[in-house]
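Input: one structure, supplied below.
With one protein chain held back, the other chains of the complex are shown just where they sit.
And now, chain A:
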Amino acid sequence: MGWDLLKSFLVFLLIVVGFIFILLLPREMEITHHGGLVFTADFPFTFDLFKEKVQDFIHHFQTEKGFGENKMGVPILEELQTFLQRDLHIIIPAFFLAIFFGMILGIIQFYFREKWVGRIQAFLSWIFSSIPDFFFYIGLQYILIKLVANGYLQMNLFGNDDWYSFILPMIAVTIFPMLFMMKFTSTSLENEVGQDYLRTARSKGLQRLFILKHMLWNCWPSILNQAQFVMLYILSSLPIIEKLSSYQGAGYHLLDSIFKNEDVRSLAFMLPYLVFMFATVVLSKLVKHWLVPIKSGALR
């Protein structure tokens, strides 16, 4: 277990370094002023420039003893803290809701798979998982705007000032991973059907719910492996949804800083996301270890 975690940590470090190299590829333009209104722009893209940028980057960290300040003179870590708190309001509930309800819905779907309840559920989940989250969000906004305009509802639809601001973006990023978890859980349960241990359990007269528990325990390794995907999906969609809803979180500013070529700031906003991914990997490994103390994969 310890070796496994150490290996994940090393991979994580390599990925961070790889990301920094991609981030530091030269993308500045050099503008020369020739007097009057005559400008020429040059777009150098050489290895020397790349080397220089990497050295500057390391130098920046050495002199500032950290991330330093942004253009407005606010320490980057300070602004990161504010933004990250807003992000956490979305990411943590979205992640656990997606995994928890996804699994519960998956079990329900499996349990009623041959009844009409299950069929309708399968159909609905399939339709909703085909709707891209940005359309879902825009559609929801359209309805809410109509409601607000007609005076049926009073709320702020954009921004991050109200206690309920995080709910709309959170719903938008939760739906797809939740349906994915649901589908995955019910499929992996269906794969267990027909195994010998189920016949034994049934012949001993075990109740259906207890049999379900047996099956679920056999599915843990593959279900928990999906936690990383759920997190990745949430983190990929979050910046876009935050931009659409003007929710000023770390994702919003990550995109902003990438487009403004602020390398240090981009890294500061990207690092927490990478740490979230790493935490998810570690967490799912630990939970797997705790639930199924056999090496995963040895079951099959």
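The rule is simple: contacts are C-beta pairs under 8 Å (C-beta built on N, C-alpha and C of every residue); 3 or more make two chains touch, one makes a residue touch a chain; residues count from 1.
In this text, contacts and distances are computed from a predicted model.
According to UniProt, the chain absent from the figure is "Peptide ABC transporter permease", selected among "4Fe-4S ferredoxin", "ABC transmembrane type-1 domain-containing protein", "Peptide ABC transporter permease" or "3-isopropylmalate dehydratase small subunit". From the options A:R27, A:H59, A:R119 or A:K213, the residue with contact to the unseen chain in the full assembly is A:R27. The residue from A:F45, A:W116 or A:Y152 that touches the chain not shown here is A:F45. Check A:M215, A:L235, A:A250 or A:V264 against the missing chain and you find that the one touching it is A:L235.
For the options A:Y142, A:Y197 or A:W217, the residue in contact with the chain missing from this view is A:Y142. Counting the whole complex, the residues of chain A in touch with the unshown chain are 11-12, 15, 18-19, 22-23, 25-27, 29, 31, 33, 37, 39, 41, 43, 45, 126, 130-132, 134-135, 138-139, 141-142, 145, 158, 228-229, 232, 235-237, 239-240, 243-244, 246, 254-255, 258-259, 270, 273-274, 277-278.
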